[in-house]
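Yeah, one chain of the complex is gone here, protein chain that is, but the others are all in their spots.
As written, the chains take the letters A and B, and residue 1 is the first residue of each chain.
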Amino acid sequence: MGFTRRDLLTFTGGSAAGLMFTPVPWSLLRDTAVLSENWPGVPQPLHGEIRTRYSTCTLCPAGCGVRARCVGDRPVSLAGVSGHPASRGVLCPTGLVGHHLAFCRDRAAEPLANGRPVAIERALAGVSAAIAACGARESVAILDPRPGRAASLVYRRFLAGLPSGVHCAPPNAEPYGAFGIDLENTRAILSFGAPVLDGWLSPGRVLANRSHFQLIQVEPAYSRTASLADLWVPVLPGSEDGFAAAVARALEGETSDTHATEVARILLRNKPAIAVGGGAAVATLNAKLGSVGRPGGFLPRRDFTPVTGIASVPDRSIGVLLIEETAGGEPLPWDLLRRKLIPQDSVVVALTPWLDGCARHADYVIPAPMYLESLDEAPTPAGSTVAGFSLSPALLTAPPKLTPPAEFVLRLAHDSATYPDILKQRVAAIKKDGRGTVFTYPDAKSARVRDIPDLWKAMLGGAVWLDEPLHSGTVRGADLQVCAGPPGPALPPTPEYPLLLIAADNPPPHGSPLMSKLYRESGLRRPANAATVHPKTGRDQGLEDGARAIVTSPSGKFPVQVIFDAAVMPGAIEVVGQAISPASIRRA
Amino acid sequence: MTVFQKHRGQILFVAGVLVALAAGWRAFPVLRFQRVPQPVAFSHKIHTDKAGAKCEDCHFLRDDGAWAGIPAMDKCSGCHAQPMGTSAEEKRFIDGYVTPGREVPWQVYSRQPENVYFSHAAHIKLAHLDCRQCHGAQGESETLGPARVDRISGYSGSPHFQDMNACEDCHRQRGAANSCLACHK
Partner (left out) sequence: MTAITPKPARYGMAIDLDRCTGCGACMIACAVENNVPPARPEATPRTGITWMRVYQISNGASFPDTRAAFIPILCQQCGKDTPCAAVCPQEAVETDPATGIVDQMPQRCLGCRYCMAACPYHARYFNWWDPQWPAGMEKTLNPDVATRMRGVVEKCNFCHGRLHTARARAAAGGRRELHPGEYVPACVEACPAAAIVFGDLDDPASEVARLARDGQSFRLLEKLGTEPKIYYRTARPWVRQAAAQQRPASEPPERRLRAGLPAPQGSGQKEPAHA
């Protein structure tokens, strides 16, 4: 009589019954529940001491203060700095996730020559040789996206030592030249296409003063600013100057153009008023409004050195072009840049953190540190009425093989100084001049620069220096010529291209994937492949809302998805990031 | 027929019950947990007696309310850059951790899942609890015992820290916050 299967089952049944009276089933349930709720595959945050560190955002010229919450040494979130004179405690959406840029896939990791990785010494040697080979008729140019920095001085000094060196800037790099805008006292802003409520000057400053001024937006597209303005005047592209002239006449009393009359009435009732954006006619308008050199208008600063715009460099004249791109910078107009190169044997060097900008067209790519990866500088904040300076200390560890653009040029000049050395010299010069105020954090205390014993240390802690206002000197309206150029050429529609393709709301090209996800999921920003048309225009072209279509223009064609929106100008196709041109649209 | 053969089924059933009870109450609690020793045989007693250290020298509340926790290497190397005593364990510690600047991978007795939030600040400063009420006589111990780690979930097996029960009981008795997000993240 052995142990049978029935015996085993009975024993097992007894065990199971007995187990119910032990902690086993409940413990197992609880433990597996805890394990399943804390699945190992999900990344967990790292822990450490929480520290606050200060820096300055360099993703756009506004130069907003950044307060970083760091775990150990890693920033986990960014915020604005209360009491910051330029940013008023604000950080825009792009700045809020700036600490993610270092992890984007498209970044340049190592020096490239003709697309192949090389050592930095080899790249230096190649670029030096190309520069040395330039004769007197082939200039060496450096395209500087933020002229006015200490780095810009490095470029100028280097180029001055060459037979033919050109320091130039992209179009619209300095839309207001030597002038800042006295937003605090302005009562009306007539904007010709400037994105006043959508990333203009320092957003914190603009929004802090929003309730004080009337906003008139003159532009063809139903942009974010147009949708929120007090008055939107939709004009055809290229006719902005004509409208500005009409407004100038209306200010004198002429009433033939109803829109211009309405605008003039608003400007006269809300003084002081300024006009921004646009070209020569806007400058004349500002002279008529009396906005130059007066409170509430354009006030000149001390620090300005004019720089050549790349558009005014003669075509086919540049032998070696060094292009610096910033981490958050706008895409550069490659077609325009290419025209300036000599037809044969030109050399393009991209000093950039990104692989997908000018690096695609460059012979040499010198990878630059990403935002927050190495000590950088923030010159006068955009629109500030006084000169300013702050440092952007690093909060992240930079990977190897990166070279700050200014240091690359210093090497070309056989100068062994580092970029931090240059910045130290700049800070020393500020201290030596003894003018201005320094704001230190976290308390936003301000002190005269003379009273700060160690200005370099204060700046490494996030301090901001502001110069004194420029009180003397006469300014003429003509000094305001250095304004943003008109938005686009006035090419008329043709039978082949009966509609008008206009650009709307260009968001920054590089942002954290978190930002693009949120915009996409909420529909808050138009996707890159959306073409927004007025319903009547859409139906006339045989389309319906949501249809797939192809937009064709003289420069090419691209697929889109159609959105009907009765807000858009009839006859126009609004697409993000496109140049203005006649176009046609048909079903795909 | 023997007694066994006559009541075979019942006897085996009861035997199963008894074996299960024994296994469940005696063997399972032991098997459930892995005993993980500390990497360094640190003695609190030596440090309080001979070195005159107080609790707050290593375990303190920061100004922002965060708990400093187990001290990092820079605290230990402040004194132990050179051997302070003659033990082989200290020499092993200096060679293996102080000199190369490696952090000691201490086992945390109260290791909780990521979603648990505990504030030492509230319990020390507002509830006025003594360290011993939750941590026992750890501060006077000669050795750090092994950490009991649950084999399935990987979290703390100390009776006090295994689950919410001890926390909830005390909170209920004292009328402290009992909502979910008071103690969870």
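We take it that a contact is a pair of C-beta atoms (placed from the backbone, for glycine too) under 8 Å apart; a residue touches a chain by one contact, two chains touch by 3 or more.
Small disclaimer: the values here were computed from a predicted structure and weren't measured.
Q: For the chain that's been dropped from view, list the shown partners it touches.
A: Even though it is not drawn, that chain still touches A, B.
Q: Considering the complete complex, identify which of A:Ile216, A:Val560 or A:Ile580 is in touch with the unshown chain.
A: A:Val560
Q: Which listed residue (A:Phe11, A:Tyr155, A:Phe179 or A:Trp232) would be found touching the missing chain in the intact complex?
A: A:Trp232
Q: For the chain left out of this view, which of B:Lys75, B:Arg92, B:Arg151 or B:His184 touches it?
A: Final answer for the missing-chain contact: B:His184.
Q: Please identify which residue in B:Ser43, B:Ser119 or B:Ser141 touches the non-displayed chain.
A: B:Ser119
Q: Which residue from A:Leu19, A:Leu96, A:Leu375 or A:Leu466 sits in contact with the chain not drawn here?
A: A:Leu96
Q: Specify the residue from the set B:Leu61, B:Met84, B:Val104 or B:Ala166 that touches the hidden chain.
A: If we include the chain that is not displayed, B:Leu61 is the one touching it.
Q: So that we can see where the missing chain sits, which residues of chain A does it touch?
A: Looking at chain A, the ones touching the missing chain are residues 37-39, 41-48, 71, 74-80, 90-93, 96-97, 99-100, 102-106, 197-198, 203-204, 207-208, 210, 222, 224, 227-228, 232-234, 331, 356, 506-507, 509-530, 532, 534, 545-546, 548, 551, 555-556, 558-561, 563-570, 575-578.
Q: Give me the chain B residues in contact with the hidden chain, please.
A: Missing-chain contacts on chain B: residues 61-66, 113-115, 117, 119, 121-122, 125-127, 174-177, 179-182, 184-185.
We adopt the following convention: only the chains that are shown with their structure count from here on.
Q: Of all residues in chain B, which touch chain A in the complex?
A: 5, 8-9, 12-21, 23-25, 28-29, 32, 62, 64, 66, 113-115, 150, 152-155, 163
Q: Which chain A residues qualify as touching chain B in the complex?
A: Contact set of chain A toward chain B: 1, 6-7, 10-19, 21-24, 27-28, 30-32, 34-35, 37-38, 44-45, 49-50.
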